[in-house]
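These notes are about the structure you will find just below.
In this view, the complex is presented without one of its protein chains, the others remaining in place.
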Amino acid sequence: MFYLKVLEITSLYTILVLGVYLMTGLTGLFSLGQGGFVSIGAYTAAIAFMKLNLPFPVALMMAVVMGAVLGFLIGIPTLRLRRDYFLLVTFCLGEMVRAALLYLAQLTGGALGMAGMPRKVGLPLILISIVFITFILYSLKRSRFGRDCIAVRDDELAASMMGINVFAHKMKVFIISSAITAYGGALYAFNILFIEPNLFNWLESGRLIIITFVGGLNSIAGVIITSAIYYSFGEFFRFIDVWRDVLLALVVILVVIFRPGGLFQGLELLPQKLLSRTERK
Amino acid sequence: MKINLILQQLLNGISLGGVYALMAVGFGLIFNVLKFSNFSHGGVVAICAYFGYFISQHVYPNFIVTLILTAIVGGFIGVIIEKLIFRPIRLKGAPLTLFLVNSITAAMLVQQFFAVMWGDNYYPYPEFIKETAIHIGEFTVSKIYLLMLSISAFVLLILSYILRKTKIGIAIRAASSDIRTPSLMGINIDFVISTAFFFAGILGGVTGYLLGMAFTVDPFIGSMILKGIIAAIIGGMGSLGGGVVAGLLLGVAESLLIAEIGASLTPIVIYASIILLLLIRPEGISGKGYIVKA
Partner (left out) sequence: MDVLRIEGVSKNFGGVTALVDFFMVQHENEITGIIGPNGAGKTTVFNLINGVYPLDNGRIFFINQDITESPAHKRAEMGISRTFQNIRLFKNLNVLDNMKVACGWKVRYSLWEEMIRLPRPQREEKEIDEKARYFLEYLNLTQYANQRPDNLPYGIQRRLELARTLMAEPKLLLLDEPAAGLNPKEVVSLMEMIKKLQQDYNLTIIIVEHHMELIMKICSLIHVLDFGKKIAVGKPEEIKRNESVLQAYLGDGA
């Protein structure tokens, strides 16, 4: 039972990490506001279900759509500018979402948060979601979209000379990532059954970025493994749990300095990938 | 609102804005030279807020002495951070993204460290000033706020002098337009970058001290860097002068908004206006832009 719970929580967070992987890992877009998207997803689904009495699948869909729409709106002013603007504005966005959730207390319960959601999300749904999202990310990574992502990350200017509409591409990436992140948030709300505005602050967003980097920019498998280790770590080593982030931070700095490609470099584990590799040769 | 209430808020806003300006400049100095958003500046602010609390409360409760000491410690923390986590990757010619990752990580490291060590408590600075307010006619002016304003102004003036008149200051500004220039002036680039971090660290030290004094110290004090960052964006990234003006504006806007629409709605309005501002005028109030070289 304990292990199941750990697996559940770890898997939930891994969905969030996967969302960030596409934008930060593959495309080099740094957002310190993904925590905001988690909250948006969680609250949208919870409000849709609890206050609007919509069926659960519809509530999930609404969360995804909200995430995508918000991503689009934030993308318009920021994705044309230097990447720092995107980073800083998403940082603001995360805080803005937090402030808004606190302000809209009638709808969101304010600082008290929301509770009382029925447990609609169990391990099977979470695992199926992970498999599905991973499948999509792998598919994108090995075809044109993924190539364009890496090209944009490496050299935006050269990418635009290759006929890539850099702005539109970054927009698509951000929308997909935000949708995945919001979806993860919605699952969270109906699994943990309690959400509050401060749950996902900029630290959580930073953590998602950092895990992506430790895992490796070019390795979905590495990112999943790192995420699994990080989020289950505390459950198994309670005595050291509070130091978890400090340890993670130290590991990250060492990795960045000594192994900038991430712990797992370009490792991929799916059989398709291995097959396609041999085909190419 | 009554007129003197407005004036009151204006003054409070400017004082707070002075601290925001300090942060914006500390942030901007590093952004100019190395072209990445240095979140670890928030870490410096947090460490110094704690350090300032510790020495003023437990070692030597003298305002000026502890402030100067904290500033210097801040400067050295800046240098150490640069040496430990930025220099190794800079020498390898790492892409900017790695600088970013390291700076975010450092900020997180500091915040979580303090959260674990002293996260359960709020730590107040000693009351340096017995009488907390001065009355001028109908005005009531908080002395702490006046102090904050004058110290921020003083520090910024000194920095501006150093950047304009001294050789190393000119080298830092030259490095802002092209990182290779200082070596043409016969100054080692590593030294220039270290010095930039030292100055930024000093600003961070003063910021931490003032914030700690005005509020109380908690692990999340480093997140106040957000205000500095907002000021830097409004001012136009890379423009120190713009950052100062924007910091003051932000402080005033914040104070007036809080008085008018309340503390919970204010951040929403401010963040939303920044996003709008970027849509209309991304180069900020200073209008400084960046050219991508092919």
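By written order: A and B. Residues from 1 in each chain.
As a convention for this text, a contact is a pair of C-beta atoms (placed from the backbone, for glycine too) under 8 Å apart; a residue touches a chain by one contact, two chains touch by 3 or more.
Just so it is clear, the structure is predicted and the values come from calculations on it, not from any experiment.
Only one of A:V17, A:A151, A:A182 or A:I195 touches the chain withheld from this view, namely A:A151.
The chain not shown here is touched by just one of A:L7, A:V69 or A:I136, and that residue is A:I136. Within the complete assembly, A:M161 is the residue of A:V58, A:A105, A:M161 or A:L254 that touches the hidden chain.
Contacts to the hidden chain, counted on chain A, fall at residues 136, 139-140, 143-145, 147-148, 150-151, 153-155, 157-166, 172, 217-218, 280-281.
Rule of thumb we're sticking to: only the chains that are shown with their structure count from here on.
Inter-chain centre distance (chain A to chain B, centres taken as mean C-alpha positions): 30 Å.
Every residue of chain A that touches chain B in the complex is listed here, in rising order: 28, 30, 32, 74, 76-78, 80-85, 87-89, 91-93, 95-96, 99-100, 102-103, 153, 156-157, 202-203, 206-207, 209-210, 213, 242-243, 245-246, 249-250, 252-253, 256-257, 260. Those residues of chain B that touch chain A in the complex are listed here as 31, 36-37, 84-85, 88-89, 92, 94, 96-98, 100-102, 104-109, 111-113, 116, 223, 226, 229-230, 232-233, 237, 264-265, 267-268, 271-272, 274-276, 278-279, 282, 290, 292, 294.
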